[in-house]
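Only one protein chain is missing; all other protein chains are in place.
Let's look at chain A:
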Amino acid sequence: MAPQPQHTLLDIRNLHLRLPSPKGELHLLNDISLTLERGRTLGIVGESGAGKSMLIRAIMGLASRKARISGEIRFDGDTITGMPEARRRRLLGARVGVVFQNPTASLNAFERVGPQVSEAARVHRGISAEEARELAISLLERVGIPDAASCHDRYPHEFSGGMKQRIMIASALAIEPDLLIADEATTALDVTVQKEILDLLQILQAETGMGMIQVTHNLGVVAGRTDEVAVMYGGRLVETGPTRAVFEAPGHQYTQRLIAAVPSLQAPIDQELVSIPGQPPDRLIGIRACPFAPRCAAATPLCSETMPVLAPAGDDGHKAACHHPPRVPAQTLEGAR
């Protein structure tokens, strides 16, 4: 079923990002095409350096000024690539909220919590001081900060890491975003706090109907919490599709190895943890082979000669770029949840 254009919140087509470096040009994003429908959740997974955060930066217009970007990004129908910087900044700033990895570093330690929460609404909507205070307190309540009114005037260092991340979420919600991007938002938190924050995000999304992107290297964050998943490797999209389909029948060797590498509590205690040997690819050169081939157990000469393209790997738009898709279904993700 072809998605109706007016419901597409984010539409990325053939996005490339090159960054000049002293050693040569880095190919950080290669031919990325993705869509996110209004009110849906997309998980972007991959190892560190796969290009997940760079993709978010490219969407938000936060990539280095030296970066060369080609391709098209449309947000709710507006083409934001090539848009004058100030216009793009205001458009996205007023409609997209981002929650980053490290809440302690992401909050301004010198400012009180409340004004930081309402800041985006003050800047983009010009609300009054009293309105800002009310808004901040109601948002702090909404993200589960106890005694929100008295927390309004406290400083970030007076809160725990989990509370700070709740405050960051509240500050991202101030503009009632159409899209919320959680960029490794739970990575720096305790496991129990991680779950609380993920649950909170899920509840907030259900309440507001905003679209959400979960960027993570943790498959457990994505499984069961996202509608779709996009797997990135070496600055490329190697697999994309409905989360359930991707986890149950991965269409790419890399995805399967990634799922197999998730430790399971059900596994015998002496079972060795699975890892993927080797290093992610050097991004200096635009390669013509499968980027995963050097680390792939199923690789054949074909893999190092021809770049596999994203091709249908199942129903509902499940696609993978693999010459030798895994036949065996991957283990279920019990342990990852």
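In the analysis below, a contact is a pair of C-beta atoms (placed from the backbone, for glycine too) under 8 Å apart; a residue touches a chain by one contact, two chains touch by 3 or more; residues count from 1.
In the analysis below, contacts and distances are computed from a predicted model.
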Omitted chain, identified by the protein name its UniProt record gives, among "Cytochrome c oxidase subunit 4", "Amidohydrolase family protein", "Ring-1,2-phenylacetyl-CoA epoxidase subunit PaaB" or "ABC transporter permease": "ABC transporter permease"
Of A:93, A:144 or A:224, the one touching the omitted chain in the full complex: A:93
Of A:107, A:148, A:223 or A:290, the one touching the omitted chain in the full complex: A:107
Contact partner of the left-out chain, one of A:13, A:38 or A:124: A:124
Contact partner of the left-out chain, one of A:54, A:73, A:168 or A:320: A:168
Full-complex contact with the absent chain, from A:15, A:34 or A:60: A:60
Interface residues of chain A (partner: the chain not displayed): 60, 62, 86, 89-94, 96-98, 100, 102, 105-111, 119-120, 123-124, 155, 157, 168, 171, 175
